[in-house]
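What follows is a set of notes on a single structure, which appears directly below.
With one protein chain removed, the remaining protein chains of the complex are shown where they sit.
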Amino acid sequence: MQKTRSLNEFLKNKASVMGLIIILLLVMTAALADYISPYDTDKVVLKEKLKPPSWQHPMGTDQLGRDVLSRIIYGTRTTFELSMLVVLFTSAFGVFIGIIAGYYRGIVDEILMRLIDVLLAFPSIILALVIIGAIGPGVFNTVLAISLVGWLFYARVARASTLSIREKEYVEGARAMGCSDAYICFFYVLPNCLPPIIVLMTLNLGSVILSIASLGYLGLGAQPPIPEWGTMLNDGKEYLRDCPWLSVFPGLMIMISVLAFNFIGDGLRDAIDPRQLVIK
Amino acid sequence: MSLLSVEHLESQFVTEDGIVKAVDDVSFEIANNETLGLVGESGCGKTVLALSILRLLSENTKTRGIIRYRGRDLLQLSEDDLMAIRGREIAQIFQNPLSSLNPVLTVGFQISEPFMLHQGLKRKAARIKAVEMLERVRIPLPEERAREYPHEFSGGMRQRAMIAMGLACKPSLIIADEPTRGLDVTIQAQVVELMKELIKESCASMLIITHDLSLAAELCDKIAVMYSGEILEYAGIQDFFRKPAHPYSKCFLESLPARGMKPIRGISPSLIDPPPGCRFCPRCDHAREECKHVHPDLMKVKEGQYARCHIYA
Amino acid sequence: MFFNFVKRLGIFCLVLIISTTLVFFMLHSLPGEKAVVMAKYIFLGSVELNPSNEEIQLVKDKFDLDRSLISQYISWAGAALHGDLGRSYKSNDPVSQEILIRLPATITLAFVSVLMSLFIGIPLGILAAVKQNSITDYICSSTAVLGISMPNFWLALLLMLVFSLKLNLTPTIGYGGLSHLILPAVTLGTASSAVIMRLTRSSMLEVMRQDYIRAARGKGLSRKSIFITHALRNALIPVITIIGLEFGHLLGGTVIIETIFAWPGIGRLLIDSISARDIPVIQGCVLFITLMYMLLNFAIDAVYPLIDPRIGGN
Partner (left out) sequence: MTKIRTTPIKSMLLIATIIACMLFSGCMAALGSSDQKLVVGEVWTMGSADPAMHNYELNNFLVAEGLTSISPDFKIVPCLADSWETVGSDSWRFHLNKNVEFHDGSKLTADDVVSSLERTMKMNPSVTGQLNIKKISKADDYTIDITTNTSDASLPARMAYGRASIYKINENSDGTISTPICTGPFKFVSYDKASDTLELAKNEKYRGGAPKLDSVTIRFGIGDANARQMAIESGEVDFTTEPPLGSTKSLQSNSNLNVTIHPLCQGYKLKFGDISKAPYDDVSVRRAIAYSVDRKSIADDILLGRGKASDGNALTPGLAWRNNDLKGYSYDTKKAKDLLSEAGWKDTDGDGILDKDGKPFKITLYTWPQRPALPSIAQAVQSQFKEIGIDADVRIMEWDAISDRADEWGMISVAGGDACMMIPDPSYYLEGQFLSSNDDYHYKNAKVDELILKARSTFDEDKRNDLYKQVQKIVYDEDCAQIPIAFHYLCVVTKKDVKGYVPNPAHHDYCISSGIYRE
């Protein structure tokens, strides 16, 4: 009942449905990149450099004569893989910490939450920059740097949910039946704190994509020739005036995918009880 | 000539699951200087009724019927005209004073607002009036209290402040929604005392909405029993307590602590899809076959007492 | 109230200690020898040249680099407590001086961006809430999502293209009069405006559902007075809270924006120092950015009771 109502509520929101469709399309693009991309992404054909969009190259070619459309398509894969990785990693870790803090409360909770307060009081992109500056650029390092602060929000939300869930009768019941704490956390607490976490994950995907692109733009993200939107923008900004297609298309793709995740996230938040979400 | 007459009032709002008829064909009158008690269980539509009189319901609520106040139909008035009536002619004392008082404004300011608004007083003059009002509702140190915020008041004082706010402009009609809700017994008694005195002083008519029959007994001249959006019985206070006409009224009275605290079996019907016949029928010990199918009208039991029951057909 | 203050002060110090420690050890365990990097800047002036062994040894002696990390940290922290953050490898100037001369630029930019986001975000949020579900609301809300989704470096490039080059309205780069502020501030403020607009809208709608709004209507107040006297202040409470967080985002954003617009602020100093591995300056920047962020949040905590009497009344 509650679920179908939420689903209906979600489907009634036109923007969210549009966002969902866009994301599905992008995910399909990423999955089928090998089949749909017209050219090899890192095939350098210097003679074909900087060609404006045409039928042959719908998004033109870049400074090394590579097809921008193909790179955008593979860039979808890079971006989605990375951002999903970050979000899965951070949400898993954050929820784990959050549930532990919320379930055991007391000194554990106090220490963890103070730690989170401390880390949150630190502009995250700056920390990511310093980390990347220290360990060098690269795909894995990007994921690491963004994840290092990303889990904080999940931990907060999971803790808040856990605090209320652990007082529920069914948890008391389970405890009375002699279930272990781990069992209760996994089978009772976790499923019940998932809805706000899922909303947070969707909204977070958008901002993670932005962070990845920002690092790429600063030349601290994925390394060429790996096609990544932010890195492509960074490459293309040298040619902004005369070959704007090099920067316009990757920028648009970043914007569209972030927009889509935000629409979905907003829709989900409205559909699931909004009061469960802590303001970011 | 009655001060307020409500005729065939209906209030509905649309939700996910269907149309909720919170108030369904309700009619009653309040004469000058008369106090009417509107009683019923929680969720029977009392508050919606109270709010629909001054059109304070949210915009998605549809209200039909006639609410005649001194000959003018409130439902037909423009928002501007109505604004001049709210707070000046008809004042409402809201339930739950903690949430009905603005947390970021001082109590004094909130009480002085009607004075600035309806009597055109300047801020300082209005402030003095507000302090007077606080004094009238027996709040100690009113000068200082006026400068405080609602969260600094105790529950009983907040209720007094609400009352002061309602009485500020000497309205002709006061609608008091659950004025004693959430207060402990001694405070309740104080508030009731206070209201009694104020009614006497101000000569205002009053509509008191409550689920507390003892409160109604203390304050009211007449009583209307509401159930599932409808008025089931309408009677003078004496008649009602001595000889309630409707089976529901009887059960309601019997559920009072003083009369044995006998619970009413079953639950109130849904406001979306009420039973086709008498709405109390599923819970009624006297139900007949007819009750299941035919919706009864409000019928005269005797002079000044009406009941919506087939028994009196 | 007092307890709360002490607690916050404790957290404040903790953040500073943890962040500086973290950054110190992270930077000092960099691959590559620090002395080489320092020697390049101090003696050669270019990263593209390699220093000689004597120069490297000289640097090691001068900066005590042969000692253990912990003792280096202790002496750094000790000096930092006295306001001495060391000297930049690159310019040989005191780090605090390097930062202080750039501080006004960053503060101006961040402050104007915050102001801009408030002046745009709050009125639009109110407008959208007042006209809930109308076309105005729809446009405002969609624009806000767009504003949040737009990568700010991309927006910067587009704005530069349009306003500086096509329309020639604003200067593109550098730090000077107010006119130089427009584009960077707009770029930085866009996302914050959007966040604040959305928050104002939802908080306004939430407030308008409250009982005290109904009570105010019952008193006969006009819609307008209700909005202004009763709803606005309540609706702004969560907005005030978010300003602190947004300021943090802005400080992060300045890093990119300052680079694009050649804005001589701390963000650019940080990026330059990261490229140059100018460790004392990186450390100093991190310290200052954290400090600024926390001071602002402190200030917000201080004004909080003014707008919400329920907090720290007494």
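Labels A, B and C are assigned to the chains in the order they are written; within every chain, residues are numbered from 1.
In this text, a residue touches a chain if its C-beta (ideal position, glycine included) is under 8 Å from a C-beta of that chain, and two chains touch if they have at least 3 such contacts.
Nothing here was measured: the structure is a model prediction, and the numbers come from that model.
> So one chain is hidden, and I want to know which residue out of C:V6, C:A77, C:L169 or C:A299 touches that hidden chain in the complete assembly.
Final answer for the missing-chain contact: C:L169.
> If the hidden chain were put back, which of B:G71, B:G120 or B:P140 would touch it?
Checking the options B:G71, B:G120 or B:P140, the one contacting the hidden chain is B:G120.
> Mind pulling the subunit C residues that touch the left-out chain?
31-33, 36-37, 39-40, 42-48, 50-52, 54-55, 58, 90-93, 98, 101-102, 104-105, 115, 119-120, 122-123, 126, 157, 160, 164-165, 168-182, 222, 224-225, 228-229, 232, 259-262, 264, 268, 272, 275-277
> Hey, which subunit A residues sit against the chain that's not shown?
42-44, 46-47, 49-50, 63-65, 136-138, 219, 223-225, 235, 237-243
Criterion: only the chains that are shown with their structure count from here on.
> State the pair of chains with the top count of C-beta pairs in contact.
Contact tally peaks for the chain pair A-C.
> Report back the single chain whose CA centre is most distant from the CA centre of subunit C.
Chain B.
> Measure off the straight-line distance from the CA centroid of subunit A to the CA centroid of subunit C, and report it in whole Å.
Whole-Å distance between the two chain centres: 22.
> Which of the residues in subunit A come into contact with subunit C in the complex?
15, 114, 117-118, 121-126, 129-131, 133-134, 136, 206, 210, 213-214, 217-218, 230, 233, 237, 240-241, 244, 247, 251, 254-256, 258-259, 262-263, 266, 279-280
> Looking at the complex, which residues from subunit C come into contact with subunit A?
It comes out as residues 11, 14-15, 18-19, 23, 26-27, 29-31, 142, 145-146, 148-154, 157-158, 161, 165, 199, 238, 241-242, 245, 248-249, 251-253, 255-256, 259, 270-271, 274-275, 277, 282, 286, 289-290, 293-294, 297.
> With touch defined as at the start, can you tell me which subunit B residues reach subunit C in the complex?
Interface residues on subunit B, with respect to subunit C: 51, 54, 56, 58, 79, 83-88, 91-92, 94, 96, 99-105, 113-114, 117-118, 149, 151-152, 162, 165.
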